[in-house]
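As you look at this complex, bear in mind that one protein chain is not there, while each of the others sits in place.
What follows is chain A.
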Amino acid sequence: MLNGTEDEEKWLAEGIAGIQHNAFYMHRALDSNNLREALKYSAQMLSELRTSKLSPHKYYELYMRAFDELKRLELFFKDDSKHGVSVVDLYELVQHAGNILPRLYLLCTVGSIYIKSKEAPAKEVLKDLVEMCRGVQHPIRGLFLRSYLAQISRDKLPDIGSEYEGDADTVMDAVDFVLQNFTEMNKLWVRMQHQGPGGVREKREKERSELQDLVGKNLHVLSQIEGVDLEMYKETVLPRVLEQVVNCKDDLAQYYLMDCIIQVFPDEYHLQTLETLLGACPQLQPTVDVKTVLSRLMDRLSNYAASSADVLPEFLQVEAFSKLSNAIGKVIEAQLDMPAVGAITLYVSLLTFTLRVHPDRLDHVDQVLGACVKKLSNIPKLEDSRAMKQVVALLSAPLEKYNDIVTALTLSNYPRVMDHLDIGTNKLMAMVIIQSIMKNNSCISTADKVEVLFKLIKGLIKDIDGADVDELEEEDFKEEQNSVARLIHMLYNDEPEEMLKIICIVRKHTMVGGPKRLPFTVSSLVFSALRLLRQLQGQEGDIVGEEASMTPNKIFQLLTQIIESLSAVPSPELALRLYLQCAEAANGCDIEHVAYEFFTQAFLLYEEEIADSKAQVTAIHLIIGTLQRMNVFGVENRDTLTHKATGYSARLLKKADQCRAVYACSHLFWVDDQDGIKDGERVLLCLKRALRIANAAQQMANVARGSGGPVSLFVEILNKYIYFFEKGNKQITSSAIQGLIELINTEMQSDSTNPDSVADAFLASTLRYIQFQKQKGGVMGEKFESIKL
């Protein structure tokens, strides 16, 4: 191979040298107005172009050298005062050149001047030239020759308004000329594929692609001819170009030329000739990448539509969408072995087109999706990942365009397309849908839309046959489930009836999620239902009692069922929290037995399921905190629950935890509301019990570690004494407080080897507080006055 290029370099160099050599003499002849000599040397010079040894790339270099020289020659020819020969005679004279290639180059050069002189109609000269060039059938040489012809004739075409237009010369003649040159050039170009040694196909194709613009240039010229209006394009130009394109049966040429037509001619023309243009597509070779051609056409038309609103009616008038849709259908049908990815890419382009041009036509969108479904149904199992990607692109396009999932949910074929995705891609798409909803802050507000939505995301909600849940990384799984949980809050309707329906649908779908998914989804569902409860409460005044279907009790039953499902996981800590939330809600609805029932469930979980000591501490505080806020309970129920709470508090594992939980319980006997319980005695009992526990803790610490224990506990209890003292609990006396302070001081001093600076600071600020209250004056000041520091 290296030898090949080296040789080519050598031949090119020789060719260039030959041209320069003859050009030198030609110049001398020109300077001395010696026509004969000029012709002789120019012919010799042009003979260098007769070589077959060069690749197109190198031939081009040689050609350009010759071209430059021919320009000078042309100048000389033009000035007949220099050589004294008329152009007509000159035209005849140059035909005496020995070899055909130089002869034809010279003829074209003279022909150019001939036309300029107007001594003959342009059309006749052009026709003569284009036919004469037939004499060169070698592809590369022929292409460059005809390219030269195209070049020099360019500004001499009898176009409308040009100086060459006349009775004998019309635009039609210009068009005929260019079309013929184009046709011949294409034939030569195609012939290259089959000529020469059976060398590497790739090399040949590369060489051909180097020459493609020579052929394409003719189409450019056609597009520039003023006289080629829509009419002429439609009736003459396009049909003849397409005829050549189809008949040449060469895939390289067909692809290039179809694309060239699309890029070179105005979009307006394409719209009006859509049927013809598209009609050629199924006739192309099966190896032509027609989907790219169609995609580019649709892209151009999309941009055209976007350029101005005035243009849109045209699209409707020519029924662009249905024509494109049909064409695509035909192409897919015709090319049976087109891989799935090809077909789907076409649908993506078509969808993009209709979204750009007719965004309001949802039926178009659905139609495209439907066509895709049909194609996918014919494939037993879609395994190509690129095809999958395209399907995802297809499904994502409407989401991005409409920014509103609800619109996509109305497309009947949307779920059908999703059904054809493999499980992994299905889940991916489900996530795309959820992300679209979250990003656009969309709200889905009707039960049937929610139903459709949950069918779409079913891959995330439950195990689909064949899917292996364990395969998924834990992180990814969490992300998925958290997305579903967040999604649930985007489903909302302020009509309670409808909202209940929505909740029931979500419940139906999520309850079959299995123990791995329930912890994520149950919470969202519960809070959704709690919000509905509030909605209902808000409307209570207006309901005229007929709404038997919707009562708080109904919702509480639903809540119970939902939370109960957590036992399958099992998730006792979460369930406990949710039961307590429900208890508070029942309190708000003033339904005592329901609130009691929820507390029962919470306590049962505490007793039976929550064994971890740290978890117990939190759980008991949650129970105490919730119970403290309950005002719906009668004395008996309240007593039972309080008794339980204090009992469990005292039985926590660590003494310090016991102490804190017990003094927290003191608040169960004192509620600051107007009607709240204010049982001073039981408050004090609790605090004393806490003190005893703190003492025991101290002793244990002494024995176990030989040093002081948590003095802080005492200071905390002191603060509680002060709290209730301040609130007016008569059972708490200032002397009790003083005694406690002394006790603390004693403890601290006895443990001077191990100073507890935290507890010190705490005591100090507590004492500061007492001081502050004293200085307040008034009732408070008097009260605190009795505490001697």
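One rule holds in what follows: a residue touches a chain if its C-beta (ideal position, glycine included) is under 8 Å from a C-beta of that chain, and two chains touch if they have at least 3 such contacts; residues count from 1.
Here, contacts and distances are computed from a predicted model.
Think of the chain that is not pictured: of "Two-component response regulator", "CCR4-NOT transcription complex subunit 10", "28s ribosomal protein" or "Vacuolar protein sorting-associated protein 29", UniProt labels it "Vacuolar protein sorting-associated protein 29". The chain that is not drawn here is touched, among residues A:482, A:745 or A:786, by A:482.
When the whole complex is considered, the residue among A:327, A:624 or A:697 that touches the unshown chain is A:624. Only one of the listed residues, A:584, A:597 or A:679, touches the absent chain: A:584. The residue from A:530, A:575 or A:787 that touches the chain not shown here is A:530.
Not every partner is drawn; the one left out touches chain A at residues 438, 441, 478-479, 482-483, 485-490, 520, 523-524, 527, 530-531, 534, 538, 577, 581, 584-585, 588, 618, 621-622, 624-625, 628-629, 664, 667, 671-672, 712, 715-716, 719-720, 723, 726, 758, 761-762, 765-766, 768-769, 772-773.
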